[in-house]
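A single protein chain has been removed from this complex, and every other one stays in its place.
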Amino acid sequence: MKKIKELLIEKLILICGLASIFFVLLIFLFLLKEGLAVFKTVSSFNFLFGKSWYPISEPPALGILPLIMGSLLVTLGAAIISIPIGVGCAIYIAEIAPLKIKEILKAGIELLAAIPSVVLGFIGMVTLVPLVKTVFHLPTGLTALSGAIMLAFMAMPTIVSIAEDALYSVPKTYKEGALALGATHWQAIWRVMLPAASSGIVAAVMLGIGRVIGETMAVMMITGNAAVMPNSILVPVRTLTATIAAEMGEAVVGAEHYFALFAVGIVLFVISFAINVTADLFLHKRQ
Amino acid sequence: MVNSVRNVKFEIIGLNVWFGPVHALKQISIGIQANEILTAIGPSNSGKTTFLRMLNRLNDLNQDFKMAGVVKLEQEDVKNIDTESLRKRVGMVFALPLPLPLSIFDNVAYGVRMHGEKNEKILSELVEVSLKEAYLWKEVKDRLNESAFKLSGGQQQRLCIARTLAVEPEVILFDEPCSGLDPISTAKVEDAMVKLKQKYTIVLVTNNVKQAARVGDMTAFFLNGELIELDRTDKIFNAPADKRTDGYVRGEFG
Partner (left out) sequence: MKNTYRTQKIAFSLLFLATLLIVIPVGLIVVIIIQKGLPAINWQFLSDIPRQGMRAGGIFPAIVGTIYLVTGAIIFALPIGLLAAIYLSEYSKDNLLTRLIKLAIVNLAGVPSVVYGLFGLAIFVVFFKFGASILSGSLTLGIMILPVIITTSREALESVPYSFREVSLSLGASKWQTIRHIVLPNAVPGILTGTILGLGRAAGETAPILFTVAAFYLPRLPGSIFDQAMALPYHLYVISTQVPNVDEKIRYGTAFVLLSLVLFMNLVAIIIRYQFRKKKKW
């Protein structure tokens, strides 16, 4: 009796152990099921590289290049801002900050990670957007730049905590060796610590960028949502994520538009999958 | 009377053990008599602890573990005994005092409860008897519900002995049980062991050669995974057959 009960429990544990694989497959499967239908009317080339996105005109134009460019522009901007600041902050926390300040800073970063994206979007709307508008004398502050700044901010917790981990796990002897040879603390960091932690830092940056590409609410609230090819960072753009969030509510289940939004979902899923697998490889390389 | 009947408790024949590429035990054959203390001595990494953990199949937990040969408990191959019944019959006391994060009472009652005993009256009798057998009862009888971590190291180790006794095993394996203890606690644990052999068969692994000389009936000397010599303890210490045994017991290497 006891044996049978335990056998059943262990089977249940195994099944739940496999649940994550099951859910990843299930997500992909359902995205395909709903998304692939769009390629009956649009070729995959025209879908990915078509320059106009007018999903509700007759006939609909379903080219997501403007959305991809929107995501790319915002992500690139966010990366340029967040990588130096994030890695810099990680170095400061791991190497320079005194213990007490270190704890406070880490708590602050955790706090940032906990703030819901819609709250950050709201704050961005009422502070950052008017600021961008005045500084650059624009008709609207809802621009790719505002989105990039906000997203850079949202990528920080990921970048800082993983990069700090990477720096922390460099053996102490490396640094001590460099210091013993007469290097300054900064030289030890720059020449020894950073190279030793490089694959972890690369993973940190990648996961931060993954967070940026997938971010939805904040970006939808402050980038202006214009689905046109951007020609500058100071114009409104619309990202892949924001497109789904903004339009799915109006799309009719089973219509072209509905399928197209799922196809956008497939693109996002594949991007995030690629980023996470690569980042994971970098993280394991380190160990 | 008990000693006159030479009944074999454990019989180990041609035992080889590997952990991945490491050949940890090489062709070991030993008989262990009931109601005797067999001590296994040897430098660290000589294979004596691996040998001990073969007797209750604790090595099975290691992913890289592979074995050849036979370990028999009362003529039955231990591979054919399910691990729970085997470990109920063959108890173990570890090198460091390892109380479970429970109260003193619950530590002693743990094994029995896991074997299905729910009657609190039977449990509390058993706890008392076991603690008395391990010479701990007087010190803890008024604080049975306190955390076991509040006891001193020596008390914790005797608690671990009581916990093993409560399951009513036939054999008790001691894995360097005094390595973390001061001389007074060590003496108390040794005392307990010698008295326990009236009822139990004991296998003691120790780094302390003098301890082996004090308590062992038989002594086995291990070196690099091989059993170099097995004989009566006085023989091992006074007239060993092998030069390496002689060197080790006289402290020439360790």
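We call the chains A and B, going by the order they appear; numbering starts again at 1 in every chain.
Just so we're on the same page, a residue touches a chain if its C-beta (ideal position, glycine included) is under 8 Å from a C-beta of that chain, and two chains touch if they have at least 3 such contacts.
Every value quoted in this text rests on a predicted model; they were computed, and no experiment measured them.
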Touch partners, limited to displayed chains, of the chain removed from view: A, B
Residue of A:V38, A:A148 or A:L268 in touch with the missing chain, whole complex considered: A:L268
Selected from B:S46, B:S103 or B:T164 as touching the chain missing from the view: B:T164
Hidden-chain contact residue, picked from the options A:L62, A:A78, A:I93 or A:A204: A:I93
Subunit B residues touching the omitted chain (full complex): 56, 58, 61, 63, 83-88, 91-92, 94, 96, 98, 100-101, 110-111, 114-115, 147, 149, 160, 163-164, 167
Chain not shown, touching residues in subunit A: 2, 6, 9-10, 12-21, 23-24, 26-27, 30-31, 33-34, 84-86, 88-89, 91-93, 96-97, 105, 107-112, 114-123, 125, 127, 153, 156, 160, 184-187, 189-190, 207, 210, 213-217, 220-221, 241, 244-245, 248-249, 253, 261-262, 265, 268-269, 272-273, 275-277, 279-280
